[in-house]
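Left out: one protein chain. Kept in place: all the others.
After this line comes subunit A, so read on.
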Amino acid sequence: MIRQVARQRYLIDFTLASMMRRKVKNVVLFGVYFLIVFVLASVMLFGSAIRREAALLLANAPEVTVQKLVMGRHDMISGEHLEALSAIRGVRRAEGRLWGYLFDRGNGANYTMMVPPASDTTHAVGPGEAIVGSGIDRVKTIGRNEYLFLIAPSGRFFKFTVKERLPEGSGLVAADLVLISEADYRALFDLPDGVYTDLALSIRNEKEVATILGKAAKAVPNSRFVTRSSIARTYESIFTWREGVLLALLGAAILSFAILAFDKASGLSAEERREIGILKAVGWETSDVLTSKFWEGALISLGAFLIGLIAAYAHVFFFQAGLLEPVLKGWAVLYPDFRLTPHIDPLQVTTLAFFTIVPYTAATIIPIWRAAITDPDTVMR
């Protein structure tokens, strides 16, 4: 047992020494490897984090949203339709929603302003109170209380007592969320009573959506109905399309890398071949040679993989995927400012590891194995 450990130590020492001898080649290889893992992992982490956010978001979204259209554009909708809508068979509840964005000139941030629905009793807010997301850094502590000061579009100042802060990690929309009472909302945006941003229907049975939409269209003319499943589809298609473009580009990059690796590996240099012959001739077993080369491959591929993954994690979750922005930005129109919640999908990481480490290791090991099982007499020449 101790011998086996000592033997591995010798083999690793030898491996490190022989990697040092081919420093430039190994550094280049490591760099290329790192870059590929970094970009791939960035796209993957970003994609899965966004999907997760979208799923969280959709879980809380109403089955059907009714929007008023005026000249083809979304406008405030009157609450007078609520009665007719809730009378439709299969509709459990119809509620008016108030939400919108407030641009904070002070620090250039965009807040999502919202009135919690009457059905949400855990987030009830009274007049002059606010519940804020973890990303709101405008909050000032004065005395024992925390206050949030906002400037309305009209230029008026508003002061809210912060009743509660939403916990970190509750999703990207929650980060910049400000919940206030209906009266405050109407005052802030100068809204008359009885109008809403949109109307939300909650439905007893998802299968009845089509029938209900038909009846609702008669009850509320000049309106648009957005279903939860259509939002989900839109999200999906945006992310998948963009990811697809990126992954196709990366596929090409990976392929060239694989070719490079294979070329390097199958064409063992005369020097490497001679070295294997020497090791065999002085009494190394085929397995010793392979183990040493395995350590070499593992150090490069595993090292580059781990560092690439960590760098990608930092890139996506601490630096908002800045380098991917030009390609993946489109979706940000949906939510102006965001901070992704750190999250890792073990299955994806395993897949990535499999597709980067295994081909490389195989590509290096196989030719070495072929060289190592042949008789070592060539070193005599």
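To be clear about the criterion, a residue touches a chain if its C-beta (ideal position, glycine included) is under 8 Å from a C-beta of that chain, and two chains touch if they have at least 3 such contacts; residues count from 1.
Everything below uses one rule, namely that contacts and distances are computed from a predicted model.
Participant: Which of the following names does UniProt give to the chain that is not shown: "ABC transporter ATP-binding protein", "Membrane protein", "Electron transfer flavoprotein subunit alpha/FixB family protein" or "Xanthine dehydrogenase family protein subunit M"?
Facilitator: "ABC transporter ATP-binding protein"
Participant: From the listed residues A:D190, A:E236 or A:D377, report the one that touches the chain absent from this view.
Facilitator: Reading the full complex, the residue touching the unseen chain is A:D377.
Participant: Among A:L247, A:A281 or A:A311, single out the residue that touches the unshown chain.
Facilitator: In the complete complex, the chain left out is touched by residue A:A281.
Participant: Identify the residue among A:S18, A:S86, A:N110 or A:S134 that touches the chain left out of the display.
Facilitator: A:S18
Participant: Mind pulling the subunit A residues that touch the left-out chain?
Facilitator: Counting only subunit A, the missing chain is touched by 2-7, 9-11, 14, 17-18, 20-21, 274-275, 278-286, 288, 373, 375-377, 379-381.
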